[in-house]
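All protein chains of the complex are present and in place, except for one that has been dropped.
Presenting chain A:
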Amino acid sequence: MDYTFPEKFDLIVVGTGVVESMLSAAASRVGKTVLHIDTNDYYGGQWASFNLETITKLKNDDNSSSNVRNPLVLEENTYCLGNNVFNVENVQFKYHIPNIPKKSDVSEDTSNMELDEKWSSERLLKESRKFNIDLAPKLQFGRGDFVGLLISSNISRYAEYRCVSRIITWLNGKLHVVPCSRADVFSNTNVTVIEKRMLMKVLTSLNDPEEDMKNYENQTFKDFLIDKKLSPNLIHFILYGISMSSDETPFSEGVGNAKRFLNSLGRFGKTPFLYSMYGSGELPQAFCRLSAVFGGVFALGQTPQGIIMHDNKFKSLKLGSQHLEADHLIMSVDNSPQQFITGVEKKYISRAVLITSSSMIESEKEHLTLLFYPPENGKNTVTLIELGSLTGTCPKGLFLVHLISRQNISPEEDFKHVVENLFLSEPFETPEENETARKPEILWSAYFSLPDTSESDLKSNVPDNVFLCPGPDLDLDYDGSIKMARDIFKRMYDDLEFLPRAPDPEEIILGEDEEGE
């Protein structure tokens, strides 16, 4: 569309990831004029969600290195946006099922009616629109900073959530449900009565760990649990499940994690966690909507020619034939000019997404499941999130499984043991065999590496009035991103409030004889 932009803004934002979007909303909210653009024609950047067709864009981008749009420097003082350093890498997609539906031989048997229509890639693609596949799946603690921010800023109305309904762990070659609440502990049949008492005692003592603090200062959380004379099962549940820790996690961190977990219990559901419906990619959009409501100008699919510097400060953005000036520039790290990120170390998050035919633990009611797969044979902890159709991220009858881990070798290698233990990669020929195996069948898989810049130095080579926002991190939630956004906001607008509560429509509308809620 041939509209022109205003030529002067307080803030220009390039990239619509979570941190950039929070900042855009925060700036618009306090009356700053904001231009917010993305080079992609979709929201979210490396935090986006895709359907089954559009996710293949990742691969194309990866190959054509479209991120670098021009050679490095055009003119003096003009820097190109984008770099080839922080792309999504190692992208692989695979269908584990035939292209076209196979006529089932067992159709005479009426008990097998459901098997009549087998999944094929053709059938999956027909349902493409019903998938919302996250690049960076996130859960929120019921009492975490993010939920707090949603409520205090009144952004909560832009999204809906579902509760994680069970947490499971891998123990002695089997999947077990982790008892997390008092009610869970007592209803759990895998835990003996004595264990139940011990578990409750420890969980209660974690709320007031003052005494233990000194004694375990230099020890691991695991040491502490062992000293509490807990059974191996209980140690496993608390260490890997409730405190999401590893064998090396220091005592204070383990206690902190466990407390955070226990604190968030009982606010919304049976577990401490919420997942946003239609995918995690909805959340950056919620902030963008707020920004727009408060006057932010939005444009997707833009290709800026570069940024113009003056006295080692950002001066303007060259977009089409226009030069757009702003006091500050915020960019996602993948949009950063090469010049600003020299020496930033490269780390990756291993990711896999599986479309499966059934849940890891079948049950009558559809569950939203979180699994912490403990470290094993030198492999890192793997977090699995299994989403059913009620989350609005996959069609009915299917599940979407996200695997997340710190990258060690490659996504495929890092997840190999988990995938082999929990899923069937090749569909078995006969249903009987399948029945005995009782593992979910993989219909489709995706593997990729997400750059992890959450701990990188994104300040050293960057001009004063430019701020780089990291991409997705390994955390389960957005609390680290909020911290990052608050920090940048403070550096720009020290005296202003970060995302004060937005008024309700009821508070704005006049002349109605109707009362608010």
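Miscellaneous remarks
Criterion: a contact is a pair of C-beta atoms (placed from the backbone, for glycine too) under 8 Å apart; a residue touches a chain by one contact, two chains touch by 3 or more; residues count from 1.
In this text, contacts and distances are computed from a predicted model.
Note on the omitted subunit: UniProt lists it as "Ras-related protein Rab-30", one of the names in "V-type proton ATPase subunit D", "Ras-related protein Rab-30", "glycogenin glucosyltransferase" or "Intraflagellar transport protein 80 homolog isoform X1".
Within the full complex, the residue among A:Thr56, A:Asn77, A:Ser156 or A:Gln219 touching the omitted chain is A:Ser156. Interface note: of A:Ile55, A:Cys80, A:Val297 or A:Leu354, the residue touching the hidden chain in the full complex is A:Val297.
Contact with the omitted chain, checked across A:Met200, A:Ile226 or A:Ala502, is made by A:Ala502. Touch with the hidden chain on the side of chain A covers residues 1, 3, 43, 126-130, 147, 150-151, 154, 156-163, 268-269, 274, 277-278, 282, 285-286, 288-289, 292-295, 297-302, 365, 389-390, 392, 395-397, 502-503, 505-506, 508-512, 514, 517.
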